[in-house]
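The complex appears here without one of its protein chains, the remainder shown in place.
After this line comes subunit A, so read on.
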Amino acid sequence: MWWRSPSFILDRQQQQEQNDSVPPESLFLTSAAPSMADSLQNPKSNISAYYQTRAAHHGVVTSDWLAQAQAAVGRHSDDDDSSESDGRAVPTVGGDGVSGKAFSVIEEFNNWRKQPDLAEAVAAIRALAAVIRASQATTMMELEIELKKASDSLKSWDTTSISLTAGCDLFMRYVTRTSALEYEDFNSAKSRLIERAEKFGEISCKARRIIAMLSQDFIFDGCTILVHGFSRVVLEVLKTAAQNKKLFRVFCTEGRPDRTGLRLSNELAKLDVPVKLLIDSAVAYTMDEVDMVFVGADGVVESGGIINMMGTYQIALVAHGMNKPVYVAAESYKFARLYPLDQKDMAPALRPIDFGVPIPSKVEVETSARDYTPPQYLTLLFTDLGVLTPSVVSDELIQLYL
């Protein structure tokens, strides 16, 4: 941006030299990584773990995946999967708790987040709950310090995941500022915290249902909805609308490079909702037919804007230009105390992009996985706190965190 003026060309060259020597990540990791993270540094630190997980869960990996999914129509494979993995994972927690020393939050967290139905924040909270369980602390203070360490290492393990950070922060607030600590007995306080943590998972699912319920008033018969990418909340919204016998059709963007839109269109086809697939660049072309845009969010930031999968911003811009409402569905644990001023003002979340053909090494590839949509392009946010205008997000955040 700043090299628009010729007077800065010289500076720019210097800048580039410096940039070459300093990896960009170091700027954003202001706090020194705690000891736990040292041993367990994210192996592929220049690739966003969060978006990798998303791709694994919701992306279309192979071309024969569709055929598989086609075969599986009518049978909800996800539910089986998750319950199965739930059954598998729970004993592991116990085992870890017993073995004590070998326990690691990050492994725990990775275990949890393998489940496609479990939100990242909930996985983080469950991992932290496991920390409490495994902890050999004898005082509340000790436990708090231990938790702090664990949450810091989790946060620094994947700085690109906003809901992970937000989930850790929320849980830490619970531990540090809750009436649960007023028990004289340490053990009962501890068990109370664990209990609280367990509840979070249910709340997360509940939040989705609430959002779906709230958004029903906005979906009217005969409307056309444009969705972008794959969002569990948006799917829940559309599913509920279909169950309520609303008549609507959905335009799904393709969602390159993970092609998560294909996955969503498939899910919707299972529900007998008319779906049309668009390539990402056809958004403006189809916008005049669209009545509303529905997107999920990876994070809702303090300005009321959202951080979401790449492409959301341009869809919002087009929708704003054509006076179509843009609705965001996001659970309140995605509210983060961040305030990006522009697109580059975030920790970069990179992800490999497969163009199908080899790219010459001289060609640069934009690999960012997400963008920031400023609040003025959003109409309403559906959250489990209610239907909010973007400016209320900051009010809620102030009340949550201060």
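Here is the rule we go by: a residue touches a chain if its C-beta (ideal position, glycine included) is under 8 Å from a C-beta of that chain, and two chains touch if they have at least 3 such contacts; residues count from 1.
In this text, contacts and distances are computed from a predicted model.
Among the names given as "DNA replication complex GINS protein PSF2", "Postreplication repair E3 ubiquitin-protein ligase RAD18", "Translation initiation factor eIF2B subunit delta" or "Ribosomal RNA-processing protein 42", UniProt records the absent chain under the name "Translation initiation factor eIF2B subunit delta". Within subunit A, the residues in touch with the undisplayed chain are 1-2, 4-5, 7-8, 11-12, 14-15, 18-19, 27, 30, 170, 173-174, 177-179, 199-200, 203, 206-207, 210, 213-214, 216-218, 302-304, 332-333, 337, 339, 341-342, 344-345, 375, 384-387, 391, 394-395, 398-402.
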